[in-house]
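A protein chain is absent from this complex, but the other protein chains hold their places.
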Amino acid sequence: MARRIRLVYTAAAVVPIALLASACGSSGTSNNSSGSSSSSAPAAAMVGPALPSKPSTTPKTVLETGSTLLYPLMGAWTQAYQKEFQNASTKSPYATIDTGATGSGTGIADAASGTVDIGASDAYLSSSVKTTTPTLVNIALAISAQQINYNVPGVKNLKLDGTVLAGIYNGKINSWNDPAIKSLNPSAHLPNLKIVPLHREDSSGDTFLFTSYLNATAPSDWPSSLVNTTITWPKGSTTAETGNGGMVSGCAATKGCVAYIGISYLQKTQAAGLGTAMLKNSAGNFVAPTPATIAAAASAQTAKTPPSETQSMINGPGANSYPIINYEYAIVNTKQSDGVKAEDIRAFLHWTVHAGQDGTTYLDPVDFQPLPASVVKLSDAQIAKIGA
Amino acid sequence: MAASAPAAGPAEGAGDSPLSGLPGAGTPAARRGLDVIRWLGRIGAIIPLGALICIVIVLLVEAIPAFRYNGTTFFTHSVYTPGGGGYDSAIVHTDGVAHQTGATFGFFSSIIGTLVTTLIAVIVGVPLSIGAALAIVERLPKRIAGGVGVFLELLAGIPSVVIGLWGVVTFGPFLSRDIVPFVSRNLPDVPVLNYFKGSMNGLGQSMLTSGLILAIMIIPIVASTARDLIRQVPILPREGAVALGMSDAQCAMRVTLPWIRTGLIGAIVLGIGRALGETIAVAMVSGNNTAALPSDIYGTMTTIAATLVNGLDSAFGDGSGFSVRALAELALVLMIITLAVNVAARMLVRRTSGAALPIGPGL
Partner (left out) sequence: MSSASSARPGTTAPGSGPGVGAWPAIPMRRRVGNRIFWALCVIALLLVITPTVWLAVGVIARAAPHWQWSVLTTKTIGATGKDVGGLSQGILGTIVITLVAVVVGGIISVLTGVYLSEYAHRGRYREILRGGYEVLAGVPSIVLGYVGYVALAIGLGWKFGLLPAVVVIAVLTIPYITKATETSLAQVPVSYREGAEALGIPASVTLRRIVLKTALPGMITGMLLATAIAVGETAPLLLTAGAGGGNPSTHLTDNPVGFLTYFVFTFSPNVQPNPAANYLAYDAALLLLVFVLVIIILGRIIAARARRNTEQ
């Protein structure tokens, strides 16, 4: 009898262990058995046309999450899309798209592990992710930019450059009336106020863009090891906020703060009384992030976009170019598990790079710029690769 | 009769339990019914153990390679660098574990943050709880005491995320605007008190706020247990104290509290466990400063739990999977700290009998 009991105990304990051993075996470190073999795998099977003009009539839910910079536009897009393509009698959309604002890093991670279908990111795919999951692609959806905001009462049109910003975030420049800032702004009344630099605590494409700018303009103060979606912030910046929205609230609540915030929050930052800095570009001019300067920076660089659409547009050429602009990417796995869902994903993304590029309806409210025709073609080519 | 009944395994109380196979325990059908319940019970009892074993196995499998690679830097530095070469660092292998070149992970500030905020929570929360419990039992009329009990239950039940919301919207700004400037200005200029001079950010995110929020969370646990325990202290020792001429206060300090020492320590340990593991409220009010320890109590910081909840979602963006492992190591550290606290409390407290409230002769 005692033996039987022990047998039962062992069996009941082994079952969950075996279950989880298999789980651990296939967990994170070696997920996606793709490895090196899928480069020679046949092209993904396609259900429906390569670039569908509308979603399939089977109701499906497409999951999206990621960049808080793209989130307001993604919300507007999905609402309009679901309204346009719905079952006329039941009023329920054919493709329900759930959006989330968890940060670009999470968008890439979730797209890589398959927990969402579309990951939104301000940063292109890193080489480590591309090595582990070669079937991921980053598809450009729009051109966005990043502003540097500050909360210094009585100061407008502050001029900043990469060296000063690196010094601020390094902790070398502590006060707003520091000579380095004064030298860029001789006529401004800079108070003796402590600078509180904010950074993003979630894994963020905005962090990637900001640190890329710092490294591009002040490499000796900001080495390339400090360019990433999550970094070890130097002691200068001790307060972190969640999401672009958190940066806005945090900066508004803290006098003397400086923060990097996506352009889609321009109206919010202005309503909160935060100033927008004029940044020094590669030509040495100080420019504010206006549609004109963003478009100027884009037109100088979009011709060089490769088919993979992986391109950094930080500190680009042009006398009137704004130095921090980027593509907003949809990170999608071209090897989906469900052919019909793949068709819905293609239909939605195809819609965003055509009908969704309308300025007045979608892009102007978030201060984005539309993709030029050449890049739309590249995006379409990548969208067409998404299959099962 | 008992030997033939399948009830009598050596581990199960043969004859001890009033329900196991006694002569005339019933018809074979009834005995089979008993067997079914016992087998179901065995299966049910194993499942939580199995879950625990699984948790430990998953953590160990993920964390041990990271532990070997990270070494002592993990505990002595505050670093989060998935790739030393920046965003596009290549993946290499060391000792069989994949990571990006130059990957460095250190969570010193998180670990210290957890310990310090828990310490603040205990220093602030335990005296308040005991004082409140004494006041409830010995000073309030019985009806009001019942009403106050509702408040304690409500406080215990409020989701921690709601407390965090209150922290960033009301409590934090209140501390930052009204309390901290006053305290900072008026503290004497003694070097040891410099830790209490400084300013908080606008939302009140700081080590002090985190500690106070954690105190609010452990107060209901300790206070309601203390209240129940104090109620059960027998009248005889208290009357004896009074007969000796002690005042109420001395009676409370020298008779009542030592009497409930055992159970009180148990409750405090429960509270510490909750404070150590508290995630969301701290993530909202701590300021999430992973870079360094704050220079004063009003500076931003972070804890292990907050670091985990903020970093796990995106950790899979590290293609080598090493960030996930580093976080597993951090989770393991938290579990070990919690276990150590529980074990230490066990050793402090004498084992008392089973299911009743653990009070005994504490003197």
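Order of writing sets the labels: A and B. Residues in every chain begin at 1.
The working rule: contacts are C-beta pairs under 8 Å (C-beta built on N, C-alpha and C of every residue); 3 or more make two chains touch, one makes a residue touch a chain.
Just so you know, these numbers come straight off a predicted model, no measurement behind them.
Peer 1: Looking at the whole complex, which visible chains does the left-out chain touch?
Peer 2: Across the whole assembly, the hidden chain touches A, B.
Peer 1: In the complete assembly, which of B:V92, B:L193 or B:A249 touches the absent chain?
Peer 2: In the complete complex, the chain left out is touched by residue B:A249.
Peer 1: Pick from A:A101, A:L158 or A:I345: which residue touches the chain that isn't shown?
Peer 2: Selected residue, touching the omitted chain: A:A101.
Peer 1: At which residues does chain A meet the chain that is not included here?
Peer 2: Listed in rising order, the touching residues are 19-20, 22-28, 31, 61, 63, 65, 71-72, 75-76, 79, 96, 98-102, 113-115, 241-243, 245-246, 248-250, 252, 265, 268, 272.
Peer 1: Tell me, which residues in chain B touch the chain that this view leaves out?
Peer 2: 10-13, 16-22, 24-27, 30-31, 33-34, 37-38, 40-45, 47-49, 51-52, 54-55, 58-59, 62, 127-132, 134-142, 148, 150-155, 157-166, 168-171, 203, 216, 219, 223, 231, 235, 239, 242, 245-253, 273, 276-277, 279-280, 284, 305, 308-309, 312-313, 316, 324, 327-328, 331, 334-335, 338-339, 342, 354-356
By our rule, only the chains that are shown with their structure count from here on.
Peer 1: So, what's the distance in Å between the C-alpha centres of chain B and chain A?
Peer 2: 36
Peer 1: Could you please specify the touching residues of chain B with respect to chain A in the complex?
Peer 2: 6, 8-11, 42-43, 46-47, 49-51, 53-54, 57-58, 61-62, 78-91, 98, 100, 102, 104, 173, 201-203, 205, 287-292, 294, 299-300, 310-311, 313-322, 324-325
Peer 1: Per the contact definition, I'd like the list of chain A residues that touch chain B in the complex.
Peer 2: Touch list, chain A to chain B: 1-2, 4-5, 8-9, 12-13, 15-17, 19-21, 23-24, 27-31, 102-103, 105-106, 108-110, 112-113, 123, 126-133, 196, 201-203, 208, 215, 224-235, 237-242, 249-250, 252-255.
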